[in-house]
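Only one protein chain is missing; all other protein chains are in place.
Just so it is clear, A, B and C label the chains in written order, and each chain counts residues from 1 on its own.
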Amino acid sequence: MSETCKVSSERRGDVAILWTDGYINNQGGEEIAREAYSHLDQGVRALVLNLEKTRIVNSIGISILIEVLEKVMDRKGVLAFCGLTPTIDKTFRIMGLAQYAEIFPTQDEALKKVAAQTA
Amino acid sequence: MSETCKVSSERRGDVAILWTDGYINNQGGEEIAREAYSHLDQGVRALVLNLEKTRIVNSIGISILIEVLEKVMDRKGVLAFCGLTPTIDKTFRIMGLAQYAEIFPTQDEALKKVAAQTA
Amino acid sequence: MSQGGSAPPGLAAAGSREVSMTIPVAPEMEIVATAQAAALGEYLAMSRDKIDEVKLALVEACINAFEHANCRDEQLHLTFRLGKEGKEREWLEVEVLDRGRGFNHAAVEAPSPEKTFSSHRKRGWGLQIIKSLMDDVDITSGEWGTRIVMRKYK
Partner (left out) sequence: MSQGGSAPPGLAAAGSREVSMTIPVAPEMEIVATAQAAALGEYLAMSRDKIDEVKLALVEACINAFEHANCRDEQLHLTFRLGKEGKEREWLEVEVLDRGRGFNHAAVEAPSPEKTFSSHRKRGWGLQIIKSLMDDVDITSGEWGTRIVMRKYK
């Protein structure tokens, strides 16, 4: 159905950008995890997750994002989010995702910060 | 509510363009009629109704548009539509509106034709 | 659904492909009802234009009940069903039930553009539009009220 999440990504040097489009539930979360892990396996050290085309992330989706974040931290990598709606931002803060990952308004800001950290 | 129709308009010489935004029911239809009649009273001879921001026109709304069309024809004026979704276009054809008013894909085409007819 | 395929496996598994709702008989509630039709059409990945046709047919059926039925319970009962004919042809069915005064459907005079344009009575197009936009339409009516069931194939 139309709301189901589509994930696309692009590698730029050490950084991979992932874009989501639609509802992030367990399937959407797993889709993101697959894409993220494949980049990590190929040597990417920083991930930027751009959610600007997503309006709902349910708690199961977020719990999967937390697993991705832990795996990135295990490998001393960086995970940043951008393009969150106020509601998604609020939910990320409630669940503590915001304590361990960085959240930026725009993709450019996220990329700039992440590039500095992995340089 | 968000779907309720907003109507705006602009006069360009002998022609007035009306834009709708949202659901056209009896109220929306009457809103359009008011706006159209005020232009006719001020000497406008041709009306272009741009519905590109409307996805539903119910049969009551259309019956009011037919009244507007009749009034325009009584005054030897011209009424043209543009920006119809396929469903609105289909409904206009079923109810015969398309037999008496002209329908154009774009506002530019409608304006060009209407200008030629009133020249 | 993340595979974007046609048959919603979840619903099929649950053995139930029906969403029902009750809305008050009140202006603009027909638009609230169309949100449901749109959501289920999107669930089937029906095209936007077909969804618009279902929405308009539903609007017309709701307005008829609002205007003519004089519902005893001041409510409209809607049921949306998803189904499949054979292997491929998925459909969305919308039922609108009112507990109003009913009418004799066979006695309703068919409208025509000529009559509409030559007379003061411009109304009378609702049922015609419903029949033109939907693939199957079934109307039953009596003292108990009116039920209109209309189906659109994907």
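Operating definition for what follows: contacts are C-beta pairs under 8 Å (C-beta built on N, C-alpha and C of every residue); 3 or more make two chains touch, one makes a residue touch a chain.
Every value quoted in this text rests on a predicted model; they were computed, and no experiment measured them.
Remark: the omitted chain is touched by one listed residue; of A:75, A:90 or A:112 this is A:90. On the side of chain A, the interface with the absent chain consists of residues 1, 3-4, 23, 25, 55-60, 62-64, 66-67, 70, 85-87, 90-91, 94-97, 99-100, using the contact rule stated above. Against the chain not displayed here, chain C makes contact via residues 1, 8-11, 13-29, 31-32, 34-36, 38-40, 43, 74-75.
Going forward, only the chains that are shown with their structure count from here on.
The distance from the centre of chain A to the centre of chain B, with each centre set as the mean of the Cα atoms, comes to 47 Å.
Chain C has its Cα centroid 27 Å from the Cα centroid of chain B. Of all residues in chain C, none touches 2 or more other chains. Multi-chain contact residues of chain B (touching two or more other chains) are absent.
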